[in-house]
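All protein chains but one are shown at their positions in the complex.
Chain nomenclature is as follows: A, B and C, assigned in order of appearance, with residue numbering initiated at 1 for each chain independently.
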Amino acid sequence: MQSLNEEILQTVIKPRPQESFKGTFGKILLVGGNHQFGGAIIMAATAAVYAGTGLVTVACDPLNATALHTQLPEAMVIDFKNQEKLAQMASQVNTVVIGPGLGEEAESLAVLKTVFANTIDDQVVVIDGSAITLLAKEKLSLPAGKLVFTPHQMEWQRLSGIKIADQTPEANKSAQEKLNGIVLVKKHHTEIYTPDGDWKLPIGSAAQAVGGMGDTLAGMIGGFTAQFRKNTIQATLAATYAHSAIADEIAINQYVVLPHQISHALPGFMKKVANSNKDHQIGFMN
Amino acid sequence: MQSLNEEILQTVIKPRPQESFKGTFGKILLVGGNHQFGGAIIMAATAAVYAGTGLVTVACDPLNATALHTQLPEAMVIDFKNQEKLAQMASQVNTVVIGPGLGEEAESLAVLKTVFANTIDDQVVVIDGSAITLLAKEKLSLPAGKLVFTPHQMEWQRLSGIKIADQTPEANKSAQEKLNGIVLVKKHHTEIYTPDGDWKLPIGSAAQAVGGMGDTLAGMIGGFTAQFRKNTIQATLAATYAHSAIADEIAINQYVVLPHQISHALPGFMKKVANSNKDHQIGFMN
Amino acid sequence: MQSLNEEILQTVIKPRPQESFKGTFGKILLVGGNHQFGGAIIMAATAAVYAGTGLVTVACDPLNATALHTQLPEAMVIDFKNQEKLAQMASQVNTVVIGPGLGEEAESLAVLKTVFANTIDDQVVVIDGSAITLLAKEKLSLPAGKLVFTPHQMEWQRLSGIKIADQTPEANKSAQEKLNGIVLVKKHHTEIYTPDGDWKLPIGSAAQAVGGMGDTLAGMIGGFTAQFRKNTIQATLAATYAHSAIADEIAINQYVVLPHQISHALPGFMKKVANSNKDHQIGFMN
Partner (left out) sequence: MQSLNEEILQTVIKPRPQESFKGTFGKILLVGGNHQFGGAIIMAATAAVYAGTGLVTVACDPLNATALHTQLPEAMVIDFKNQEKLAQMASQVNTVVIGPGLGEEAESLAVLKTVFANTIDDQVVVIDGSAITLLAKEKLSLPAGKLVFTPHQMEWQRLSGIKIADQTPEANKSAQEKLNGIVLVKKHHTEIYTPDGDWKLPIGSAAQAVGGMGDTLAGMIGGFTAQFRKNTIQATLAATYAHSAIADEIAINQYVVLPHQISHALPGFMKKVANSNKDHQIGFMN
């Protein structure tokens, strides 16, 4: 297991090509936000918008549409109970993020099944929060797509069957290989298991231990994989590193970091990384 | 095709006459924002308010009223399904902007037809987004008014019949002349075709390639044409230039520019321009 | 007619007495905000809260409750169609502000009549916007209370019967005396007619000529008269002066002033005034 370092940022975040339009920077669908957990999908979508994803759509309980639009007029919204529309959107975007605030009710399960039935091989599918719990509990088949799982330790126990105390790198690796996707186990010094190798995140702090932090990370991974489509593993690693690097900056002056503050800091953070990449811009334009 | 430069800003944005009231600075109606795309009309209206339009009314799906009022208490709101009220407002303002987040459903078409049936010659009518697509698809007659079309390249293809690869200045010019209005083709280095000549925008960047950027531009053109009523072409050019000039300033420090940030920067940007105009204030007061 | 100057600020805005509680600083009820003009009552209430009124309640169309609470959790809200509650609140506060966004419909009139039937002599009643138009159109009797009318020129024509061109100080004064209250005619250099003399506001600019500016002024007058209860005329003059003084500061760097910006600047502005009063604090404590 390697230690992830800041070089991943420059590998992924390059100056934008001038000849481009919204579609160049990807389309994302974020699915979640039931009647109780609306804030979670808003935080995830905020991360996706501020990461620079070209077009961001949220599928949630329509109860959350106003709070979403107020904070984030840049996002579009559909009713996650509208199966036809949900199926259509799920198959048309570059990345689907499912889970933040989805809940574990019958309604949540129906939404999850619709999404899982409609993703396609070419897409990235980020599976987070209650989507992981439902997947484990209901023994669902995995959907098509490049899968990224983002469980915290208890969710990972549910999904992998490995108890928290037994979640060694070896056991985790073996479970990740069976899932045939990327697995990010969220904890103090998060671990990321991928088909191309495994990484440990050396940064981050307890100032991030507040509700919504994981939703923001899921949204960032969504935004990065939709926008930087060359390499899903690298995009995932870069999003994870950036998330904690920004939090560490904020935590210099704050006892806790509010999740939305990380998202709002993204455009400035990414610009600094891209600027340090300028010499390599020609290579990127190829 | 001339290169548009910053002189257009001073031509249009003058110190405000002291003997004035809200009505002096124009009335605008912005029409759009269905159940899925509420953020679009909010972003357009935000641009109109921060540009200094005297009175700003939004006609949208009432689902969006709360998000609108929360971000923008300065705007008034009517239900776009209330045909009588919509018709009345459409005929009473200086500028109508139609399209941001309007959608392409039966409801959207009904709204579009009501607006088109009620504009008058003296008004500016900015036709944006789904209004362009509907206009092309439904082969509607053009409404009364000084028309400003703001398509991106695909919408321009739909409206003009010219495929993106064939959208040369000559072809575009010819199509604009048939439409008898101003045509602004949004792309890397946007082109503006008008009865008084054609311009290319030399500024702007890929940091603007995010959802909502065009809605903000439509709202700015709306606000400028409603407020600076002497010359619709110049007002349109100035709004377009200001939009990218502000974005370029923000992009110095940000990887992407959020559309609402452009609107919020407008009062400060316009003040700087007006201040540089002070010597010419007497001429303006005539 | 005297020129109002900044001394009025120090006369009214004193350091707060230490032995005090919320009730010391007054209770206000703001009535308005129908289905179309919700932003108006939000802007008025924002001014009242940031002015430091002890307790602020808004009576409006419940459609506006969420937008109000989002921007202003400090305010309470009741349904303006609940006649019993409205009547009760109207008789219990120090100041009632009625009019911002009230509209001119049957519903608006019913609300107005309920409020007018329940105010009491001891209260200040600020009558603004559509309340003035309704009062004139429906030839209503004036309510109990110390009345403050805040018409713009066209509303003043409706109320007084004096055409805008004929609104001379003499004609206005004569009309104000019949109304037996304070009359503030909003225009370039606003005029304030009172039983204790008449004033002209020498400050302010065209940067204030945007929708919502008058709603904010009504809310400030409400907040000042509720909080500084010794002298209603002085409180009204101070609010009016402060409103334009803050706007002038903002307009140094902005082409237009957004109404909510004035409210947000109030706590800082009032502190500077109160600090310059410190030597006189003992007198105030009497």
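Criterion: contacts are C-beta pairs under 8 Å (C-beta built on N, C-alpha and C of every residue); 3 or more make two chains touch, one makes a residue touch a chain.
It should be emphasised that the depicted structure is a prediction, and the values quoted were computed from it without experimental measurement.
S.K.: Of A:Leu4, A:Ile28, A:Ile42 or A:Leu112, which sits in contact with the chain we cannot see?
M.R.: The one listed residue touching the chain not shown is A:Ile42.
S.K.: Out of C:Glu74, C:Glu107, C:Asp198 or C:Asp248, point to the residue that touches the absent chain in the complete complex.
M.R.: Selected residue, touching the omitted chain: C:Glu74.
S.K.: Which subunit A residues would touch the chain omitted from the figure, given the whole complex?
M.R.: These residues touch the chain not displayed: 35-40, 42-43, 46, 63-64, 66-67, 70-71, 152-153, 187-188, 205-207, 209-213, 251, 253-260.
S.K.: For the chain that got dropped from the picture, name the residues of subunit C it touches.
M.R.: Spelled out for subunit C, the touching residues are 13, 16-22, 24-25, 49-56, 65-67, 69-70, 72-78, 266-271, 273-274.
One rule holds in what follows: only the chains that are shown with their structure count from here on.
S.K.: Upon optimal superposition of subunit B on subunit C over Cα atoms, what rotation angle is obtained, reported to the nearest 5 degrees?
M.R.: Angle of rotation between the two copies: 90 degrees.
S.K.: Would you identify the chain whose C-alpha centroid lies closest to the centroid of all protein C-alpha atoms displayed?
M.R.: B
S.K.: Quick one: report the Å distance separating subunit A from subunit C, using the average Cα coordinate of each chain.
M.R.: 49
S.K.: List the centre-to-centre spacing of subunit A and subunit B in whole Å, with centres computed as mean CA coordinates.
M.R.: Computed from C-alpha means, the inter-chain centre distance equals 34 Å.
S.K.: For subunit A, what residues touch not just one other chain but two or more?
M.R.: Those would be 66, 70.
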